[in-house]
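Just one protein chain is left out here, and the rest sit where they should.
Letters A and B name the chains as they come in the text, with residue numbers starting at 1 for each one.
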Amino acid sequence: MDRIVIVGGGSGGTVTANRLVEELDHEVDRGDVEITLVNETPFHVYKPIFLYVPFGEKELADARKPLVDLVDRRVELVYDRVTEIDTDGKSVRLSAGDSLDYDHLVVGTGAIPQPDKTPGLGEDGDGYHFYGPQASEDLRDALAEFEEGHLVLSVIGTPHVCPAAPVEFPMIADQWFRERGVREDIDITYTYPIQRLHGVKPTAEWMVPRFEERDIDTKTFFNVESVENGTIHTLEGKELDYDMLVGVPEFDPAPLIQEAGLGEDWMEVDRHTLESDHAEDVYGIGDVTNIPTSKAGSVAHYASGTVVSRIASRVRGQQPTANFHGKTICFIEAGTEEGTFIEFGYGRDPVVRDENKFLHWSKLGYNEAYWLTAKGVL
Amino acid sequence: MSESEHEADETVDARGSACPGPLMDLIGKIKNVEDGSVVALLTEDEGSKNDVPEWVEEAGHDLLDIVDEGEYYSIYVKKT
Partner (left out) sequence: MADELESLEAESAAIEDAADALLELQQDGTLDDLTEAATAVSLIADALDDEMVMAVASLANDLGMVADGATQTNTLRTLQTLMDAMDEADAFDDPQEVGMLGAVSKMRDDDVKRGLGFLLEFLGALGRQIERRAEAYDYE
């Protein structure tokens, strides 16, 4: 009997569980394969919604659904935290004390925001972020009262998830303030660590005129070192005063990864097979991995096809042949009425299209229909 | 394939990385290492040959070498 254990019920884990059941349909029904999905809570969270919460366009409830509504009934759901992965003994330990043995393990524990490790954010800071449920609600409350002053969106953490969100936030904010009639009294500045507005050149070029026409000021070569008393200090020796700071936090993998010897930092996997560099029959999916592309939900989704195919081959005693080529697709909201997207893969340069309302609607529509992707229907 | 005389304490393999790109990958690693560490950035992006030295200078680190390995570049940066 093959036991497949998936750690993490996010985008990667959920769609992998569903597609595994679909692929190994007969084996599962015969009882030759058992699939277990372990997640800390009963809920699956669709994080892109957090970007809309600060503007009152979505509620937190829209961002999550019970896993039981999204996974095939034949997937065993365990609501617990994995505290240890024993790759030699091939088992994972749960916080409740029991352990689960595996023949194949998929790790999808994600990237966890670290506001306390980020200058300006966390308990000691007065900055805000939107990379977590509570944080995005706190930001919403602060933004609702913000009617004048200097708002700074600073990309502080490297790496961070969703490279599109820091670009979207100031553009949505600009539109939102205009609709509230307070844009004239607010200055918006966007800061980025390197010498252009974004890591991806086509995106940086796309941003320049659009930020200019929206009167969004920009600061490049801006690596935030510390934040004190309303002033940001960078390691390049620059200073910037703010009235409200919204920061992109640092991100870390779960400590579990390093403790299990799966990576010094992020989980180390082969970029094409997604198999762990350090352990047999262990696969990584999504933000937790070190693959050379963005930490984006679409990557986890496309990668799951490869993981599912390779595990199925092994279950059937065949040679796995599927490879992942880094397919990534990211929407970029350009304000509240226009959007665009970029698509690329390993070694393929991204191309940004001109934004239009159909692309904007496609993104809005997708936010509603995302759950079908998690189920493996779309 | 040329031999480099530099020993890297850490390597960032950003070959094929389109987003957010090799330089951002490098910055992420540099933040996490100790002063004095040497980080090797492996990149296929031609632009890295300009971007990386520019950032390294602005950030006050040392650019040790850029080695053309044929299919990619190895850029050695020392954190100071």
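General observations
Following the convention adopted for this analysis, a residue touches a chain if its C-beta (ideal position, glycine included) is under 8 Å from a C-beta of that chain, and two chains touch if they have at least 3 such contacts.
Quick caveat, the model's predicted, so the values are computed rather than measured.
The absent chain, not drawn in this view, touches the displayed chains A throughout the complex. Among A:H150, A:R314 or A:K375, only A:K375 touches the chain that is left out of the view. The omitted chain makes contact with chain A at the following residues, 42-43, 66-69, 73, 77, 79, 336-337, 357-358, 361, 364-372, 375, 377-378.
By our rule, only the chains that are shown with their structure count from here on.
Computed centre separation for the pair chain A/chain B is 25 angstrom, with centres defined by C-alpha atoms. Of all the residues in chain B, the ones that touch chain A in their complex are 13-21, 23-25, 27-29, 31-32, 44, 47, 51, 54-55, 58-60.
Interface residues of chain A, counted against chain B in their complex, comprise 158-159, 163, 193-195, 198-201, 203, 221, 223, 235-236, 265, 271, 292-294, 326, 328, 330, 342, 344-350.
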